[in-house]
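Below: the structure, in structure tokens.
Here the complex is missing a single protein chain, while all its other protein chains stay put.
Think of it as A and B in the order they're written, each chain with its own count starting at 1.
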Amino acid sequence: MASTATLRKPVSGFRISRKMLPYVLSLPALLVCIGILIPFITAVIYSFQRYRLSQPWARQFNWGENYLNFFTDPAFWNTLKVSLLYAGITVTLELLLGLGIALLLQRRSTVNNFISIMLLLPLMIAPALAALMWKLMTNPSFGILSYLASLIGLHDFRWASSPSTALLTVVLVDIWVYTPFIMILLLAGLRSLPTQPFEAAALDGVPRTFVFFRITLPMLTPYILTATLFRLLDSIQQFDIIYAMTQGGPGNTLTVFQVEAYLNFFQSTNVGRSAALMVILWAITYFLSNIFIKNWLRLRERARGEA
Amino acid sequence: METTSTLEKTLRLIALTLVVVFFMFPIFWIFLMSFQTNETILAIPPSVIFTPTLSNYAALITGKLTTAAGTLDIAFMRNLMNSIFLSVTSVAIALVLGVPAAYAFARHKFKGSEDIAFTLLSFRFAPPLLVLLPLTQYFQWLGLSDTYFGLIWVYQLICLPLILWIVRGYFEDISADVEYAYRIAGHSWFATFRKIALPLAGPGIAAAGLLAFIFAWNNFVFALVLASADKQPVTVGALAFVTSSGIQYGQIASAIVLSVTPTLALALYAQRYLVEGLSLGAVKG
Partner (left out) sequence: MHEKEKDLISAFLRGEVDRRGMLKGLGAMGVTAGSAGTLLNMMSTRALAADFDWKKHSGKSLKLLLNKHPYADAMIANLQSFKDLTGIEVTYDVFPEDVYFDKVTAALSSGSTEYDAFMTGAYMTWTYGPAGWITDLKEWINDPEKTNPNYAWDDFLPGVKNSCAWNGQPGGALGSDDAKQWCIPWAFEQNNITYNKAMFDKAGVSVPKNLDDMISVAAKLQKDVGGIYGIGVRGSRSWATIHPGFLSAYSNFNEKDLNVTDGKLSAAMGTAGSKAFHAKWVQMIQESGPKDWSTYTWYQVGTDLGAGASAMIFDADCLGYFMNGGDNKMAGQLSYAAFTANPDATASTPNIWIWSLAMSNFSKDKDATWYFLQWATGPEHAIFGATKMDFVDPVRQSVWKDEAFRTKLDKYPGYVDMFDASAAGASIKFTPQPLFFDVTTEWAATLQKMVAKEVPVDEGLDQLVESIDRQLKEAGLG
């Protein structure tokens, strides 16, 4: 690694010891955040208790019972399925769409720059309020989208209120809100790619699809991984949009982890079950992000090795 | 890419138009609604013909809202100020803490560096609901509940990991050789960081800062649970128009327009950094 080797050389006027420097730089960030571990561990302890706020006298350790109950509870398996499905669909579509838009806007021009900033607008509206507006726009009486749908013959499209279209509708809102997040990160990434490989390819007359799959995409992958990772972490924890649009319904169509845990905590005040659900969600995100980070680091290493 | 055909140009234009329509139409519709009363918003079928009114904005700015059930006091401007204060302070602190740490992880392989970096990321994926109850209790004991200080600390969990991991990628993309050359010329580590690394990673820092700002701005569960009414952000404040005597769509729309304005201004201001990318392709490794 060129970077570490170069920096190991002593430079005059440098006061902090070389070995200490990275720790000095990174520890403040760690120290500020580390406090969250205390409530986190407390919550993990709750997840091993029979703990309903409405039955304080019955609070006791039941060890793995909250978790064991999930195995026989069809509602839990539905939650797991819906959460993974939702995250899978939204992240995949947003990644494809975000990449496509970033490519469309890749050329530097005033118009493109302006459009890319304006496209960030959906991200700037709080998801709970955005969902409220979408709910109005899809209302069968007053909703502009329902009205437009009826003009093209879709008179009976029920948006978030029918089990067959609820997932689709909520995914649509999610795409509207969060695609700009991926778009802006990939656009910044695209525009910071070195120009030489592309110029060389153009001179050699290499086909454009080849350039895209063999040069652009590999060079962009670290950015794609970062954007996807953060989107995935948020998507699997989606709450605002789903709760505001359907409250998890119709039936149990959209009872994702956070909706279940929210209802368990704030309405049923079943802290033990809510905490156990959240710990499982945490474990899933931990596992997924581990995979991402491993790949990210490997790609980084390779990129540096090539340079 | 100079050899684009007319057909391709047309296709790109169509695609871009579709994208703009899909993402901008709801925004445009919300903007229109902000100049209407519920009476025209709730017309059947929906219509674009209406007499524009500034009453929604007037209600928000003066803090007096007239509903079916009398005049209500609303604290929207106070909420807006809270949002600005909380987001700006949180992101500023997260940048001060996160950018040097990102630099450390990008430039130095030190013992436990990946573990520390991953731990910092993992703070991001502890679901807020999980820590909410213990957090309110500990805040109670520590006297942190209902303080801006406590909220800004909690907001670090939203901002810091995001900034750290995005900025780290940008630092790693800058060739170490440039910095090395500068150091050889007799400059200190700090001068190198400030004069070379920071400007080169500028776009990444701007993008990460803006995204962290947006996520801090849109959060509401922490403020709702940890602070009293006078410290609530716009996200909670705007819900006040969902009243039992009806949803005041016009006011919500204008609240959205007002609440988006500071972020949009920030994004337009930082545009150059955000979307220009690293224009120094030659120096990249």
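Here are some notes:
Here, a contact is a pair of C-beta atoms (placed from the backbone, for glycine too) under 8 Å apart; a residue touches a chain by one contact, two chains touch by 3 or more.
Nothing here was measured: the structure is a model prediction, and the numbers come from that model.
Considering the full assembly, B:Val236 is the residue among B:Val236, B:Ile256 or B:Ala270 that touches the omitted chain.
If you put the hidden chain back, the residue from A:Thr42, A:Asn69 or A:Asn112 that touches it is A:Asn69.
Annotation: of A:Gly88, A:Pro218 or A:Gly251, A:Gly251 touches the absent chain (contact as defined above). Although one chain is not displayed, subunit B still touches it through residues 37-39, 42-44, 67-70, 72-73, 132-133, 136-137, 139-140, 145-146, 220, 224-225, 228-230, 232, 236-237, 239-240, 242-247. Interface residues of subunit A with the unshown chain, by the touch rule above, are 52-56, 58, 69, 135, 138-142, 156, 158-163, 245-252, 263, 265-270.
Following the convention adopted for this analysis, only the chains that are shown with their structure count from here on.
A separation of 15 Å divides the Cα centre of subunit A from that of subunit B. Those residues of subunit B lying in contact with subunit A across their complex are 1, 12, 15-16, 19-20, 22-24, 26-27, 29-30, 41-46, 97-98, 100-101, 103-105, 107-110, 113-114, 116-127, 129-135, 138, 153, 156-157, 160-162, 164-166, 169-170, 172-173, 175-177, 179-180, 183, 186-189, 203-204, 207, 211, 214, 217-218, 220, 234-235, 238-239, 242, 247, 249, 252-253, 255-256, 259-260, 263-264, 267-268, 271, 274-279, 281-282, 284-285. Every residue of subunit A that touches subunit B in the complex is listed here, in rising order: 1-4, 6-7, 9, 11-14, 16, 19, 21-23, 25-26, 28-30, 32-33, 35-36, 38-40, 42-43, 46, 100-101, 104-105, 107-108, 112-130, 132-134, 136-137, 141-144, 147, 176, 179-181, 184-185, 187-196, 202, 222-223, 226, 229-230, 233, 237, 257-258, 261-262, 265, 271, 274-275, 278-279, 281-282, 285-286, 289-290, 293, 297, 300, 304, 307.
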